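Take a look at chain A:
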Amino acid sequence: MAALLLRDLKLSVRAGGGALIGVLFFITVVAVIPFGVGPDLNLLSRIGPAIVWIGALLSALLGLDRMFQTEREDGSLDLMLMQEHPLVLTVLVKCLAHWIGNGLPLVIASPLLGLFMNMDEVAIGATMLTLLVGTPALTFIGAVGAAVAVTLPRGGLLVSILVLPLAVPVLIFGVSASYAAVEDPAPFLPPFLILVAITMFFAVLGPLGAALALRNADD
Partner candidate 1 sequence: MRLIAENLSARRGEDLIFQGVSFALSGGESLVLTGKNGSGKSTLLRVVAGLLRPESGTVTWQADTGDKGMRAAEACHYLGHRNAMKAELSVHENLTFWQQFFGHSPQGKSLSVDEAADAVGLGDITHLPFGYLSAGQQRRMAFAKLLVSFRPVWILDEPTAALDVSAERVFTGLIESHLRNGGILIAATHQPLGLKNAQELKMAGFAGIAEEVW
Partner candidate 2 sequence: MSHTFYIAMSYGIAGLVSLCLIGWVWLDGRARRRELAQLEAAGIRRRSATSPAPEGGKA
């Protein structure tokens, strides 16, 4: 298992394709918003966390369909299906590797974009924390979409359509937690803890669904 994680990390660093595109897309999406909304600073700071979160959600969805596609194209997916390691564990490790390769760069890039949206330090900190906890949930639930779309010729777009409704709760609690940190009436902890709970739940549901889908997807 550790070998799989190390190999995937080496791959994502060396191939570098997926991770870079995800972060670039994230930066362009968020940087483009002020052109539309206008440079009015306090408006930007009010919608800042929401825009950063929506940008992170979209770029996380973007990189999802490559998760199992490369494995299937070069045939190593077949070998992984055959081993005595439980497939759910293999999928969990792949999700982790995919998150480190795609999700973490988003979290690291979010403070920079927080400055773009004129957010103060507390807001940037809160958004970063909620992203750190929320993006794994997107990867886990996205794994089900990726596994289902692995046999489709152009499955990429379909994955985001399938996964978006399931990712709505993550977005809702992520944004409300980061707002709660800024405005004092709403407490920060409840939405944040619910977000953590959702991530945990998806950490179980995602790999289970994805493993079942991979078992059934062989042609």
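The rule is simple: a residue touches a chain if its C-beta (ideal position, glycine included) is under 8 Å from a C-beta of that chain, and two chains touch if they have at least 3 such contacts; residues count from 1.
If you want to know what made the cut, all candidates are chains of the complex that A comes from, given by their letters.
It should be emphasised that the depicted structure is a prediction, and the values quoted were computed from it without experimental measurement.
Within this complex, chain A touches only one of the listed candidates (1 or 2), namely 1. Chain A meets candidate 1 in the complex at residues 2-4, 6-7, 10-11, 14-15, 73-76, 78-84, 218-219.
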